[in-house]
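What follows is a structure written as structure tokens; I'll ask about it next.
Yeah, one chain of the complex is gone here, protein chain that is, but the others are all in their spots.
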Amino acid sequence: MKDNKGAGLRHFLNRESTAGVVFCLPFIIGFLLFMVVPMGISFYYSFCDYNILSPPVFTGLHNYIKMFTDDDVFFKTIGVTFYFAFVSVPLRLVFALLVAMLLLKSSKATGFYRAAYYLPSIIGGSVAVAILWKRMFATDGVINLLFGFFGIHTSFPWLGNKNTAIWTLIILAIWQFGSSMLIFLSSLKQIPVTLYEASRVDGANKFSQFFKITLPLLTPTIFFNLVMQMINGFLAFTQCFIITQGKPLNSTLFYTVYMYQQSFEFYNTGYGAALAWVMLGLIGLITVVLFATKRFWVYTEGV
Amino acid sequence: MKKKIALLMAAVMAAASLSGCGGSEKVTTEDTTAGSAADTTQAVTEGENGDVKLTMSWWGNQVRNEKTQAALDLYTGQNPGTEIEGQFSEWSDYWNKLATSAAGQAIPDIVQMDYSFIDQYVKNGLLEDLTPYIKDGTLDVSDISENTMASGTVNGGVYAICAGINAPSLLYNKTLLDKNGITVKDYMTTDEFIDLCREVYQKTGYKTNIAYYNAGAYLDYFMRGSDVVLYGDKKMGGEEKDYLPFFQMYETGIKEGWFIDPGVFAELSIGSVEQEPLVYGSSPETMSWCAFYNSNQLTAMQKAAPEGMEIGITTWPSADPKKSGYLKSSQFFSVGAHSKNPEEAVKVINFLTNSSDANNILLGERGVPASSVIAKELAPKMSDVDQKVIKFVNEVVTPNCSPINPPQPDGASEVSNLLNQVQEQLCYGVYDAKTAAEEFYNGANSIMSKK
Partner (left out) sequence: MTTRKKAGKILYHIIVCGLGLVMIYPLVWMVMSSFKETNTIFLTAGQLIPEKFVLTNYINGWKGFAKISFAVFFKNSFFIAVTATLGTVFSSALVAYGLARCRFFGRKILFAAMLLSMMLPAQVLMIPQYLWYQKLGWVGSYKPLILPYSFAIQGFFVYLMINFIDGIPRELDEAAKIDGCSYYSIFTRIVMPLITPALITASIFSFMWRWDDFLSALLYINESARYPVSLALKLFSDPGSSSDYGAMFAMATLSILPAVTIFICLQKYLVDGISTSGLKG
């Protein structure tokens, strides 16, 4: 009897649909417990006049209307953020993939190189990086010195000029390509060696191997990195917050930093919440578009 | 296989118990530790066997953390049965945390307050009115001047006790000016100041920084010189034309070349003493001969200065600096409205304000002590730079000062940000002074009207 019951349960648990739910249980619980409530509250705030210190007052769509009709900075930051994301993300991915290819071979030296290339991502958004970055792009900084080395003597204010300041942040984002690189590295290793061996027998050179084997098999990882980095790019905060704070003339003001200012510096927290939900909508849209293109270029193994 | 499933189920069960959904004995180590941690902190707020447990939070640097904690330890040593937990953070973190805990109705018993936030905190009922404690003698304010008390008073209630007196101060490179035979006098008018900037630029090549991107307090001071109170009730004080001279000063500086190129500031952290163009920069082109700060920051500025540079101190310029002048609190101590032991918290504030022993530890790190008795007692023990500050505050500012404007209302930080933006446009040559005044006045009024 007991055995029978146990077998029944075992059978039930091993049904595909049950197993799926069981495996996903942590996320289901976690999402309901830790995400749904806070997200709900913040969604509610976006319809309120709320300054943290006193209770929120419901004002309907007021925040959203204000955003689109009475806030020039809002549009400015959208522009800056799109520019930043669409320029830095592809560059970062290309760079990460190239370096991952370079560092694929296993040797003592590559272990060391990998660490060196990953280091910038470890120091991340620390104060040291902020200070250093400003020093490097200063009028008398390393970058201008480098130009002087090539005979171009300049004291160009990279950070002070509204056209170039954003590039200092883009370069910082590219420089910290380590996480994408790691993911590329580990999925490059997932490609079976036998495929390469077979193609070598067929007389393929390294170049065609890359385009015929590596790249197609890597497309799922490229897609993953693209989606993640796009989301990260649009939600980029630290670079701007620690280095430029939007200066000069709001030319580097990231959307999230503006949202932060509204929420925690001006105490227009309800408005800040509304800004966040509009951003969620925008990123959501872009992600849906990316997923829609997936079947045209992402290789899926016989499924 | 069976074992595997059992193991997995155990894991799932453990996970479920972590979430508080099921009672299982299989609790992972992280849970127990985190749990016990929660218990200890719970104790801090609730207290046990009649012991009083207080929390006090402040912002500041290593020195302040050290000294304040030592003073609190002295208090708990003298008052067995009282425990005080010090919580310290960096300035902007501090306000984020305090606002968040205010939202959760859980602000600490004793909080360090700032002039620019006090109004909002009081109006939202987050601070305790200290008047009853002053009346019943728990808090002794007899040695604190009326002007100083006024700065912590909102709508007739005393909500904050000055932790250190401060005066707006123009810090300048005395060594440089002395070497070039340029003298600085106290109470310069705007015109005299502008002439001085020109002179310094011509003789030394050093430029000027007039509180660039950080001019909220200076504008307030500047307007007082022409009898305008910056913030009115849901609007800005004065008229648009009253603001014009302020922006004209910048316009003149940019046109004549003695104002630092705004691009330079993009390479600095504005407001950080160590990166102030007065002490930091590679050439006169990117450096300023003066800086707009407060008197208690002289020590820090002198410390950040290169060797051999003596920093002088004088008043900020305005149309009539004697009218503009005021003393302010560098910061306050307040009691949080959610405190379960407000009386005990007040006792601590009283201790920090009036005890010689406590102030011998604190040594005026927050500014000149509010109690005149303590200030006098402490003066000989202070460093040369600190004595210079006391002298400046007592002899230069105090004789001419008038009460400070009412604390900044809600919306002030947004207005200050607007001022920075307008100033930036002006210095980058996008606006002229007239447009700047117009943009600022209208924009600021529109912000204030919505509050």
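Residue numbering begins at 1 within each chain, and the chains themselves are lettered A and B in the order written.
Note that in this section a contact is a pair of C-beta atoms (placed from the backbone, for glycine too) under 8 Å apart; a residue touches a chain by one contact, two chains touch by 3 or more.
For clarity, every value in this text was computed on a predicted model and none was experimentally measured.
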{"item": "Residue of B:N96, B:T189, B:T252 or B:S372 touching the missing chain in the full complex", "value": "B:N96"}
{"item": "Among B:W59, B:Y159, B:Y187 or B:F351, the residue in touch with the chain that has been omitted", "value": "B:W59"}
{"item": "Hidden partner chain, residues of subunit B it touches", "value": "1, 4-5, 8, 15, 18-19, 29-31, 33-35, 37-38, 40-42, 44-45, 55, 59-66, 68-70, 85-91, 93, 96-97, 100-101, 103-104, 106, 269, 271-275, 280, 282, 296-297, 299-300, 303-304, 306"}
{"item": "Absent chain, residues of subunit A that touch it", "value": "10, 13-14, 16-31, 33-35, 37-42, 45, 52, 99, 102-104, 106, 109, 111, 113-129, 131-133, 135, 140-141, 175, 179, 182-183, 185-190, 192-193, 220-221, 224, 227-228, 231, 235, 237, 256, 259-260, 263-264, 269, 272-273, 276-277, 279-280, 283-284, 287, 300-303"}
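As a convention for this text, only the chains that are shown with their structure count from here on.
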{"item": "Subunit A-subunit B separation of Cα centroids, rounded to whole Å", "value": "35"}
{"item": "Interfacial residue positions of subunit A with respect to subunit B in the complex", "value": "10, 13, 22, 25-26, 29-30, 33, 51-54, 130-131, 134-135, 137-141, 157, 159-162, 165, 244, 247-250, 261, 264-268"}
{"item": "Residue ranges of subunit B in contact with subunit A within the complex", "value": "2, 5, 12, 15-16, 19, 21, 95-96, 99-100, 102-103, 120-121, 124, 126, 213, 261-269, 282-283, 286, 410-411, 413-414, 417, 421, 424-425, 428, 430"}
